[in-house]
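Have a look at this one.
Removed from the display is one protein chain of the complex; every other protein chain stays in position.
Right, chain A next:
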Amino acid sequence: MENQNGYSTDVKLFIISVLTENKSGLLNAITIIFTRRKINIESINVSESEVSGVSRYTIVVKITREKAEKLVKQIRKLIEVLGAFLYEEEDTHFQELALYKVPLEPFLNDSNNRIEKLIRDNFARILVIEREYIIIEKTGRKSETTKLFEELKQFGVSEFVRSGRISISKSKRRTETFLKELEELSASSMRKN
């Protein structure tokens, strides 16, 4: 379906990647843009990027393209936002990290190496072994980390945590280059008078 502006009315996953100055208050400034439009954030991850003093946000939302494009423009309006880019899933490489806490007991009695096999087959690994429990770590897409969770359930998963998605675009441009262009743009966009 299309709306009057020729936009698809389909809802799908979009990844919004934002570069900002690393400054207190900005996360709030960004998220209220979503809050105000009652758009739920599926996941969000923020940390310093490869450029010192610059933070990278990866925000996942499930909305229409039209809404996503408008959101991105609103985010760009924030003074300390250096750039905001909209991607569909296939434009990015992305991962999530999941941690599973499983009691040690079944592991010790695991004569058929079922847990070990599970871990191997799922390309997961054991992060720590404690007296009472082990912690398994897996990186992957949500469907993959969920699959392992389902399979581990039989051994009793006492805690399961999954990170927000982090993603890297398939674009070849370097962040440094982008920032340089930005500096030139802000210098050249001054008013003559």
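As a convention for this text, contacts are C-beta pairs under 8 Å (C-beta built on N, C-alpha and C of every residue); 3 or more make two chains touch, one makes a residue touch a chain; residues count from 1.
The definition used in the following text is that contacts and distances are computed from a predicted model.
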Protein name, per the UniProt record, of whichever chain is missing from view ("Sulfite reductase subunit A", "Acetolactate synthase", "FAD linked oxidase domain-containing protein" or "Glutamate/aspartate import permease protein GltK"): "Acetolactate synthase"
Listed residues A:Lys77, A:His93 or A:Lys172, member touching the removed chain: A:Lys77
Residue ranges of chain A at the interface with the undisplayed chain: 4-6, 20-25, 28-29, 32, 36, 53, 70, 73-74, 76-77, 79-82, 179, 182-183, 185-191
